[in-house]
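Note that one protein chain of the assembly has been removed; the remaining protein chains are unaltered in position.
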């Protein structure tokens, strides 16, 4: 993209934890410019800096600090609406924006599994964007970003599925606290503790990858056929989901072949060098203590997946550990990369 | 047991973290009395309170505080030697004590897989104690306690194996810091982090249960045939190992049948009401957020296993979560229960 | 007390974090019996076990689990009403109970500084109970328990004030998370962090000790004259407030004299051996690493204050560190001890 003028974007749910991350990541974006911030009635009308309880460790960007928070109604002065809305309200609001002609790029779960809505990981399935044409919103559209646990997993699985074919995938997650939003998990519940349950999470991890890795054919996204089982745990980590993964492959593969498949994996965001794209989507580490959330979550701007400990397994073909940043690649950063993909593919002009 | 006089016991490696736990748990024991504490040369000759860096949150028992630390050589005034020795020295020292006529009950890994050494979980395999007769130590003997991750798992599997037959077991652990001894894991390595690797641990979890659940036949312990795969992680929890477990059963079983098998499971320690025995070896919780290390690790004196979240799985028959206290049931408490079993079965008089 | 029948007690705000602690500590009490649990409308009418999100690591007492939660209106079947109510509602509700003839023992701040309300620490100022006679509630009355940071400090100061006279006190607190209630502090705000501010806390620490250490004279409680300065911090500790204290004394004192004053300090609860009383209110530790919240918070049932590091100071006469359990001595346990004092002094019959 070599445009002169930046594309105007608004952030829906701008005061929430995902909304704040959108703002932090968009504040110096070379293609996009924040022109609107919108939130619930409690905040609207206030200056953003007065409405928000800023929880990020990077400072609140000055440009946004003094913007007036608007309502989440579709009369915002922007072309793209990034949605970090809570799922209790996201469904309706996102529909209203799409109908009014906005390009909605959402991190909420509500429309992810809709038949005509792409569940987009730009390195994996940008051809799914064509399904937008079947949406009934005129100029507007809705595109979604997967769940924070799904996206790292899908990136790790994609090269294996392409080269060797996946039959089954078993995953146990150790998920970070920021995945629960703010205030989210009480400190009394998680210091010196593990919570072996996350509401609704296992279902998402077992189904979303099937759509993401599915084929776009005859105007439909057809789920791929892999059996996935997930067990999800919350642990005392701020950012970065760790996942212990086991796979059965259709085709025999050596450890070297698998590592090569990961290390050489590239998508269009890498080939065309998108602003938010990691230089490599997957980094493999030989040190058997790696990957670790504190050390690797920020690799490649927090947009890459780190993998380690690939080894043979007695019940599956292979097992390994993956790690990805749940609020960057797994939320706001992933959604921004989706929008960059849409610009490149001509869906946003 | 209704004896008049307590049995004298010594603690080898008494200043280490497992040794301290032995002392805390033995200090008011109705059958056993600590008469000796032994440790490395650095400590021997000192008063225990001056030699030890007491790390437990219970206070150092006064009786022991002023005892003089001895060398770990087999001229201690005691009948049982509880070993909390580091594995780098445990092998030789334990042999020397057995040869000298002591009953060695060890928490170290060195002799666990020796053919003539029982790997004892009293509720599961007390008949394995007979193999002691094949040991070549005259009056002395060695009995071992399993790894801290194995013991909770084995207790959870035993009723399933008995009633339905286990074909395969998949386990991912989230292990507590105290499992690494003291000082063990640096705070810089684990706060806000997960370490997805524990040296040597996965091998133990994959093999020890086969011996524990094995059959004692014709003077031999014959490993049971289950395929086990383990992945081990360290998390920021002080005490209590959480394990996500999946199983394939040989015989069809309903959720109710499995929960009943767990809830009704009892061993000799329960039937004869041993001092260190939990009233119930297994507690099942319906609340899907349970078990959690901070809430359940101390249930039944820290000697019981807590289980929850039993549900059907798409890749295995069932999945569930288990939790047990790694330094009580999984180390010192488990070893003391072994000694109680040996008293009851007449191996210690 | 050698009565036959237990005194009936109710817990107001029974589902909150302080209310839960009341229930845990009262469930086996030799003098008191829980006959009522009351909470807000959201909970009333439900069984307690269904209304509460039980957050303690001890299990919910079975007797209470099936009790029906009542409204916080003064028609409960009990003699004493322990109040763990939030301060936003405690003021009015406690008044209504006192007027209706109940003995209200409150952990809330609302009435602490009322002229006719004792701010009671039984070891320090039980003679303040006489002021109850000036309350205008007929048979009913209100007695309060100090703030969780004040109570440990006051106990540490009392023997010094009695023997040497206090001129000024400087205190910096490192307070535990449970002091903020539940859910209280978000995990995202405190893991790997310190929050150097607790709303309203410094004022309480600077004023409450003046009343507690005050003299009851001519029917009035007269504040003692000490200048106190407080700075309050929240740290990542579950239970147990640590305080760095500096004092100026009116009379010269040696380190030995001060330690003796602490070690020999006893109040009526010790002399008459109340059920909830610590055997010693103050424990002094020589080890300069002590006291520490994880190691010492539960000493003497969580009802004692631990002190260490007494040393001379260049700006004040002495400095030292104190530690006390904020939800036991500093809240529910302290309030129960107040009620025991009232029974002994004949205010509850």
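A few points about this structure:
By written order: A, B and C. Residues from 1 in each chain.
By our rule, contacts are C-beta pairs under 8 Å (C-beta built on N, C-alpha and C of every residue); 3 or more make two chains touch, one makes a residue touch a chain.
All values reported here derive from a predicted model rather than from experimental measurement.
The chain not displayed here makes contact, within the full complex, with A, B, C. Of the listed residues B:75, B:88, B:187 or B:254, the one in contact with the hidden chain in the full complex is B:187. For the options C:45, C:196 or C:219, the residue in contact with the chain missing from this view is C:196.
Note on the undisplayed chain: of the listed residues C:60, C:89, C:113 or C:235, the one touching it is C:235.
For the options B:144, B:178 or B:276, the residue in contact with the chain missing from this view is B:178.
Interface residues of subunit A with the unshown chain, by the touch rule above, are 57, 59, 191-192, 294-295, 298-299. Residues 55, 177-178, 182-192, 236, 238 are the ones on subunit B that touch the missing chain.
Annotation for subunit C: contacts to the undisplayed chain at residues 168, 170, 172, 174, 192-197, 206, 227-229, 231, 233, 235-238, 242, 244, 246, 288-295, 308-309, 313-316, 319, 321.
As a convention for this text, only the chains that are shown with their structure count from here on.
Rotation angle, subunit B onto subunit C, C-alpha superposition: 180 degrees, expressed as a multiple of 5. Placing every chain at the mean of its C-alpha atoms, the farthest one from subunit A is found to be C. Interface residue usage between subunit A and subunit B, two copies of one sequence, is largely shared: over half of the residue numbers at the contact are used by both copies. Look at where the CA atoms of subunit B average out and do the same for subunit C: the two points lie 40 Å apart.
Distance between chain centres (mean CA atoms), subunit A to subunit B: 43 Å. Within subunit B, the positions touching two or more other chains are listed as 191-192, 294-295.
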